[in-house]
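Working notes, structure below.
Left out: one protein chain. Kept in place: all the others.
Moving on to chain A:
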Amino acid sequence: MFLKTTLILLAFISVVYSQTDDEESFLFVTKQTVNRFIVQGKELTIKYGLYNSGPTTVFNVNLNDVHSYPSKYYELLVGTLNPKWERINAGANLTHVVVLKPKESGISNSSHAIVTYQKSEKNAEVQRTYSSEIGDVYIMTGREYDRRFSSHVIDWILFTAMASPCIVFPFFLWFNSKRKYELLASKDKATKKAQ
(Lines give C-alpha, C1' and ligand atoms only; values in the text may rest on other atoms or scores of the structure.)
Protein backbone atom coordinates (compact mmCIF):
# COMPACT_ATOMS: atom_id res chain seq x y z
CA MET A 1 0.00 0.00 0.00
CA PHE A 2 2.76 2.31 0.99
CA LEU A 3 4.74 1.26 -2.09
CA LYS A 4 1.76 2.01 -4.33
CA THR A 5 1.32 5.51 -2.96
CA THR A 6 5.04 6.27 -3.26
CA LEU A 7 5.08 5.01 -6.83
CA ILE A 8 2.06 7.09 -7.74
CA LEU A 9 3.62 10.09 -6.04
CA LEU A 10 6.89 9.59 -7.91
CA ALA A 11 5.06 9.27 -11.23
CA PHE A 12 3.15 12.48 -10.47
CA ILE A 13 6.33 14.38 -9.64
CA SER A 14 8.09 13.16 -12.79
CA VAL A 15 5.17 14.23 -14.98
CA VAL A 16 5.18 17.68 -13.40
CA TYR A 17 8.93 18.06 -13.88
CA SER A 18 8.91 16.83 -17.48
CA GLN A 19 6.58 19.61 -18.50
CA THR A 20 9.23 22.29 -18.74
CA ASP A 21 7.64 23.95 -21.80
CA ASP A 22 6.41 26.88 -19.76
CA GLU A 23 9.89 27.56 -18.42
CA GLU A 24 11.79 27.47 -21.68
CA SER A 25 11.49 29.78 -24.62
CA PHE A 26 10.79 28.66 -28.11
CA LEU A 27 11.44 30.67 -31.22
CA PHE A 28 8.74 30.68 -33.86
CA VAL A 29 9.90 31.67 -37.32
CA THR A 30 7.54 32.50 -40.15
CA LYS A 31 8.58 33.02 -43.71
CA GLN A 32 6.24 34.65 -46.16
CA THR A 33 6.27 36.74 -49.26
CA VAL A 34 4.49 40.07 -49.41
CA ASN A 35 4.23 39.94 -53.18
CA ARG A 36 0.90 39.66 -54.89
CA PHE A 37 2.58 38.29 -57.97
CA ILE A 38 6.03 36.94 -58.45
CA VAL A 39 7.42 38.21 -61.71
CA GLN A 40 10.64 37.32 -63.42
CA GLY A 41 13.00 40.28 -63.36
CA LYS A 42 10.99 42.18 -60.75
CA GLU A 43 11.51 42.37 -56.99
CA LEU A 44 10.44 39.53 -54.76
CA THR A 45 10.19 40.55 -51.11
CA ILE A 46 10.46 37.86 -48.46
CA LYS A 47 9.64 38.65 -44.86
CA TYR A 48 10.92 36.53 -41.99
CA GLY A 49 9.18 36.99 -38.66
CA LEU A 50 10.80 35.75 -35.46
CA TYR A 51 8.80 35.53 -32.31
CA ASN A 52 10.20 34.52 -28.95
CA SER A 53 7.45 32.86 -26.98
CA GLY A 54 8.22 32.09 -23.40
CA PRO A 55 9.77 33.92 -20.50
CA THR A 56 13.48 33.79 -21.22
CA THR A 57 15.88 35.36 -23.69
CA VAL A 58 17.34 33.31 -26.49
CA PHE A 59 20.91 33.84 -27.60
CA ASN A 60 22.99 33.56 -30.70
CA VAL A 61 20.13 33.28 -33.16
CA ASN A 62 21.25 32.39 -36.64
CA LEU A 63 18.89 32.22 -39.62
CA ASN A 64 20.11 30.45 -42.70
CA ASP A 65 18.09 30.46 -45.90
CA VAL A 66 20.86 30.40 -48.47
CA HIS A 67 19.83 26.99 -49.77
CA SER A 68 16.31 28.14 -50.69
CA TYR A 69 17.48 30.79 -53.12
CA PRO A 70 20.55 29.70 -55.03
CA SER A 71 22.30 32.55 -56.76
CA LYS A 72 21.87 30.79 -60.09
CA TYR A 73 18.12 31.42 -60.03
CA TYR A 74 17.80 34.41 -57.73
CA GLU A 75 19.72 37.62 -57.47
CA LEU A 76 20.02 39.12 -54.00
CA LEU A 77 19.19 42.83 -54.10
CA VAL A 78 18.67 43.88 -50.51
CA GLY A 79 19.38 42.22 -47.20
CA THR A 80 21.14 39.02 -46.35
CA LEU A 81 19.93 35.43 -46.40
CA ASN A 82 22.04 34.63 -43.36
CA PRO A 83 21.40 37.14 -40.57
CA LYS A 84 22.12 36.64 -36.91
CA TRP A 85 20.99 38.25 -33.73
CA GLU A 86 23.00 38.13 -30.51
CA ARG A 87 19.92 38.01 -28.33
CA ILE A 88 16.17 38.14 -28.69
CA ASN A 89 14.28 39.10 -25.55
CA ALA A 90 11.24 37.32 -24.27
CA GLY A 91 8.09 38.22 -26.14
CA ALA A 92 9.99 40.09 -28.81
CA ASN A 93 8.73 40.09 -32.36
CA LEU A 94 11.30 40.76 -35.08
CA THR A 95 11.10 40.99 -38.82
CA HIS A 96 13.83 40.60 -41.38
CA VAL A 97 13.27 41.54 -44.99
CA VAL A 98 15.12 40.17 -48.00
CA VAL A 99 14.54 41.33 -51.56
CA LEU A 100 15.41 39.00 -54.41
CA LYS A 101 15.00 39.11 -58.14
CA PRO A 102 14.04 35.86 -59.86
CA LYS A 103 16.07 35.21 -62.97
CA GLU A 104 13.87 32.50 -64.48
CA SER A 105 10.16 31.95 -64.79
CA GLY A 106 8.12 28.89 -64.07
CA ILE A 107 7.18 27.01 -60.95
CA SER A 108 9.65 27.25 -58.12
CA ASN A 109 9.71 25.75 -54.67
CA SER A 110 11.34 27.41 -51.70
CA SER A 111 11.80 25.34 -48.59
CA HIS A 112 12.12 26.14 -44.91
CA ALA A 113 14.74 28.40 -43.47
CA ILE A 114 16.90 26.78 -40.81
CA VAL A 115 17.20 28.70 -37.56
CA THR A 116 19.60 27.75 -34.78
CA TYR A 117 19.73 29.34 -31.39
CA GLN A 118 20.91 28.77 -27.85
CA LYS A 119 18.52 28.78 -24.97
CA SER A 120 21.08 30.04 -22.48
CA GLU A 121 24.26 32.01 -22.75
CA LYS A 122 26.42 29.50 -20.94
CA ASN A 123 24.97 26.30 -22.32
CA ALA A 124 26.36 25.89 -25.82
CA GLU A 125 23.67 23.40 -26.76
CA VAL A 126 22.16 24.59 -30.02
CA GLN A 127 18.46 24.26 -30.69
CA ARG A 128 17.43 23.95 -34.30
CA THR A 129 14.08 24.99 -35.65
CA TYR A 130 12.58 25.46 -39.07
CA SER A 131 10.56 28.31 -40.42
CA SER A 132 7.29 27.98 -42.25
CA GLU A 133 7.65 27.60 -45.98
CA ILE A 134 6.10 29.36 -48.91
CA GLY A 135 5.86 26.23 -50.99
CA ASP A 136 5.34 26.14 -54.73
CA VAL A 137 5.06 29.51 -56.38
CA TYR A 138 4.53 30.45 -59.99
CA ILE A 139 6.94 33.00 -61.31
CA MET A 140 5.32 34.70 -64.27
CA THR A 141 7.31 36.14 -67.12
CA GLY A 142 7.76 39.86 -67.48
CA ARG A 143 5.52 39.90 -70.55
CA GLU A 144 2.57 38.43 -68.66
CA TYR A 145 2.85 41.07 -65.98
CA ASP A 146 3.23 43.87 -68.51
CA ARG A 147 0.19 42.72 -70.40
CA ARG A 148 -1.88 43.33 -67.31
CA PHE A 149 -0.18 46.18 -65.58
CA SER A 150 2.07 48.28 -67.74
CA SER A 151 0.86 51.61 -69.00
CA HIS A 152 0.48 50.53 -72.66
CA VAL A 153 1.38 53.99 -73.98
CA ILE A 154 3.50 52.60 -76.79
CA ASP A 155 0.71 50.22 -77.76
CA TRP A 156 -1.74 53.10 -78.09
CA ILE A 157 0.69 55.19 -80.13
CA LEU A 158 1.17 52.30 -82.53
CA PHE A 159 -2.58 51.81 -82.73
CA THR A 160 -3.10 55.48 -83.55
CA ALA A 161 -0.43 55.30 -86.25
CA MET A 162 -2.13 52.28 -87.82
CA ALA A 163 -5.64 53.74 -87.56
CA SER A 164 -4.69 57.16 -88.90
CA PRO A 165 -4.82 56.22 -92.65
CA CYS A 166 -8.43 55.10 -92.16
CA ILE A 167 -9.27 58.45 -90.66
CA VAL A 168 -7.00 60.89 -92.47
CA PHE A 169 -7.74 59.71 -96.04
CA PRO A 170 -11.55 60.16 -95.94
CA PHE A 171 -11.08 63.41 -94.01
CA PHE A 172 -8.81 64.67 -96.76
CA LEU A 173 -11.36 63.79 -99.45
CA TRP A 174 -14.18 65.43 -97.54
CA PHE A 175 -12.17 68.52 -96.80
CA ASN A 176 -11.22 69.00 -100.44
CA SER A 177 -14.78 68.63 -101.65
CA LYS A 178 -16.08 70.87 -98.90
CA ARG A 179 -13.60 73.59 -99.84
CA LYS A 180 -14.47 73.29 -103.53
CA TYR A 181 -18.20 73.58 -102.92
CA GLU A 182 -17.80 76.37 -100.43
CA LEU A 183 -15.81 78.32 -102.99
CA LEU A 184 -18.53 77.67 -105.57
CA ALA A 185 -21.23 78.69 -103.11
CA SER A 186 -19.47 81.94 -102.23
CA LYS A 187 -18.96 82.71 -105.97
CA ASP A 188 -22.67 82.11 -106.56
CA LYS A 189 -23.58 84.42 -103.74
CA ALA A 190 -21.28 87.11 -105.03
CA THR A 191 -22.74 86.90 -108.57
CA LYS A 192 -26.31 86.88 -107.19
CA LYS A 193 -25.60 89.96 -105.12
CA ALA A 194 -24.13 91.69 -108.09
CA GLN A 195 -27.27 91.03 -110.11
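Please note the rule applied: a residue touches a chain if its C-beta (ideal position, glycine included) is under 8 Å from a C-beta of that chain, and two chains touch if they have at least 3 such contacts; residues count from 1.
By definition in this document, contacts and distances are computed from a predicted model.
J.: Select, from "DNA primase large subunit C-terminal domain-containing protein", "Translation initiation factor eIF2B subunit gamma", "Auxin-induced protein" or "Translocon-associated protein subunit delta", the UniProt-recorded name of the complex's unshown chain.
T.: "Translocon-associated protein subunit delta"
J.: For the chain left out of this view, which of A:12, A:73 or A:149 touches it?
T.: Within the whole complex, the residue contacting the unshown chain is A:149.
J.: Tell me which stretches of chain A touch the chain missing from the display.
T.: 34-37, 39, 42-43, 45, 47, 62, 77-80, 82-88, 92, 94-97, 99, 149, 151-153, 155-156, 159-160, 167, 171, 174, 178
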